[in-house]
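I have a structure I would like to understand better, so I am pasting it below and will then ask my questions one at a time.
Here the complex is missing a single protein chain, while all its other protein chains stay put.
When the chains are written out, they are named A and B in that same order, and each has its own residue count from 1.
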Amino acid sequence: MKMKFLITSSAFAAAALMGQSAHAQMSGDVIRIGFITDLSGLYADIDGPAGAEAIRMAIADLGGAVNGKKIELLVADHQNKADVAAAKAREWFDQQGLDVLIAGTNSGTALAMAKVAAEKKKPFLAIGPGSSALTNEQCSPYTVHYAYDTVALAKGTAPAIVKSGGKSWYFLTADYAFGTALQNDATTAVKAAGGTVVGSVRHPLSASDFSSFLLQAQSSKAQIVGLANAGGDTINAIKAANEFGLTKTMKLAGLLMFINDVHSLGLKATQGMYLTDSWYWNQSAESRAWAKRFFEKFKRMPSSIQAADYSVTQFYLNAVKAVNTDDGDKVMEQLRKSKVNDMYAKGGYVRADGTMVHDMYLMQVKTPETSTTPWDYYNVVAITKGEDAFLTKSESKCPLWK
Amino acid sequence: MDIFGIPIQAFLGQLLLGLVNGSFYAMLSLGLAVIFGLLGIVNFAHGALYMMGAYVAFVGLDQFGINYWFSLVLAPVTIGAVGVVIERTLLKRLYGIDPIYGLLLTFGLALIAEGLFRDHFGVSGQQYPVPELLQGATNLGFMVLPNYRAWVVFASLAVCLGTWWIIERTRLGAYLRAGTENPALVQAFGVNVPMMVMLTYGAGAGLAALAGVLAAPVIQITPLMGSNLIIVVFAVVVIGGMGSILGSILTGLALGLIEGLTKVFYPEASSIVVFVIMAIVLMIRPAGLFGKEK
Partner (left out) sequence: MAAATDTSAVASKGGQIAMWIGLAVLLAAPFIGLYPVFMMKALCYAIFACAFNLLLGYTGLLSFGHAAYLGAAAYATGWLVRTAGLPPELGVLAGTACAALCGLAIGLIAIRRQGIYFAMVTLAMAQMIYFVFLQAPFTGGEDGLQGVLRGKLFGLIPLANDTVLYYVVLAVFVAVFLLIIRIVHSPYGQVLKAIRENEPRAVSLGYDVDRYKLLAFVLSTAIAGLAGSLKTLVLGFATLTDAHWSLSGEVVLMTLLGGMGTFAGPVIGAFTIIGLQDFLSDRVGAWINVIIGVIFVVCVVAFRRGFVGELIAWQKRRRAQ
């Protein structure tokens, strides 16, 4: 009798205790950086594990410690699920004494994590996600949107394409926060440049078959198909468009493209495409030097997101060093006073709405003939100054920036 | 030229894509019906077997240079063997007890297969090139038809009709149908029923794998490609009823076409139209369109 209820009750207790993730302790002497991104899905190449490695490089380059406090990095995969991201973030803040959260790709997860970080009053550094909502309707005193956003992409690429003759647009949009934001911002930019939007269709995130969506695009008879998606979705859409002969009558506009996408598709399929990005490995001697280090580790050139991962880590740690604490409010204040001057951006600063203002590059993909060395994919067509690239004060709906 | 305000190119294009999807529904629901008929097991792993067939083709090409045409034979044979092993080791323990356990077991197997492939290949999907012979497209005037998709419809129809013929018109098929009705009696007549059951599951698995190879150049090969499809196939099977082979084929094709039509007029509903039809059929004719209530 005794054995049996001993077993039953220990089963209860064991099941309950199994849930204890770790000892609940608050950090005092360690600076904990958390990085939650898509490690295994459609965005794993443009950020993913290599992005985590970039952060580690940044930590190592500062000696692994700031003012005597050791730096620790926690990495997790959100699998493009907002609930996984938010739950992990909350657990890290509550149980692991996380001091700062860096967000990798996927705007939906970033919006969820931004809320958790704001609740816990800790800095939230958004690198991978694009949705302008992070610094617009959903801005927060703890969010820094560092690398790029959908407004910058739209303001960069759309006018250039309209000017070169692509007046009527049809959007193929990824059905989540990022795609929606990009389509909205691009629509505004297209119309402002004198173009028209004839229609749009939404596809599920990580769609397996683009054929029926492209058929709809084809029947719209627009000149331009605006691809309001990213990563694997963009690559597959472009491939399918070629398969269905859509590229013979219409042009594709990749509103968010990274060098990994161009590499995957090849110059033949992407030549002449315009794209806006925040950084190119070949843009300066400094960037080349860092990119070379990255290349040695991964045998491929870094994307702008991975470069931004590196840059923001040092930006944050230098701020911590300056105020000699990892208290969320004090560090945020310091971040707003600091400037970004490294291989990623020059003269960058954090605005009241959380945007890190820096120059954006409009680039065009080279033809196979003009590309001389491996990964030599882009011509820089124009540089948009930071103040003009992002949302203006009059357009912004952020209550913190009035 | 416009049909109901939609340009004919879009209309026929979507119908054709719908036919392609319908071919896959038909092949998979056929396999499911055959397995359920003889084993009494609702094979949730059918989607996973379909996925594994596609991966056999992919890995075959990627690692060993085995081309598409060989894969069309290799994948069904390999996955069929996997099916036989599953039947021998796991499924046979469940005969005679509540069929929900069969569903749950195959559900667990599907999770295992998906998890393993996800771990190894990641979630983002692999590309499989269209075989050279079938590349390119034919301009039919009202639309551009990729040759490969025409092949898929043709091949799957051939396979479905071939399977139907085997089951309905040959002696082997007769044994199969008899074994479904009364296994003990058929065994008493000297037919090796356990062997037949084992081979049936293997054949069903092979059929699913064949569908996977056919699908590989068309859609992204991902570890999750089976699960999303299998639930729709369940609905197809409920609509068609598991009584007749021809019924499963017709229902699969019809539903694919209806889905394609929905994409033309009301795209948002295309993912749920099959389920809505299932609900309607259940209210009017619970046994299914071609079903015979056992």
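Note that in this section a contact is a pair of C-beta atoms (placed from the backbone, for glycine too) under 8 Å apart; a residue touches a chain by one contact, two chains touch by 3 or more.
Because the structure is a prediction, the values reported are computed rather than measured.
When the whole complex is considered, the residue among A:30, A:73 or A:87 that touches the unshown chain is A:87.
Screening A:95, A:168 or A:188 against the full complex identifies A:95 as the residue touching the chain left out. Residues of chain B that touch the chain left out of the display are 42, 90, 93-94, 97-101, 103-105, 107-116, 118-119, 227, 231-232, 234-235, 237-238, 268, 271-272, 275-276, 278-279, 282-283, 286. Residues 1, 4-5, 7-9, 11-13, 15-21, 24, 39-40, 76-77, 80-84, 86-87, 90-91, 94-95, 107-108, 111-112, 115, 175-177, 204-205 of chain A touch the missing chain (whole complex, contact as defined above).
Throughout what follows, only the chains that are shown with their structure count from here on.
For the pair chain A and chain B, the distance between mean C-alpha positions equals 38 Å.
Those residues of chain A whose C-beta lies close enough to touch chain B in the complex are 40-42, 44, 79, 201, 206-209, 211-212, 215-216, 218-219, 231-232, 236, 239, 243-245.
By the touch rule above, chain B contacts chain A in their complex via residues 6-7, 9-10, 13-14, 17, 118, 122-125, 127, 130, 137, 144, 146, 218-220, 222, 225, 260, 263, 267, 270.
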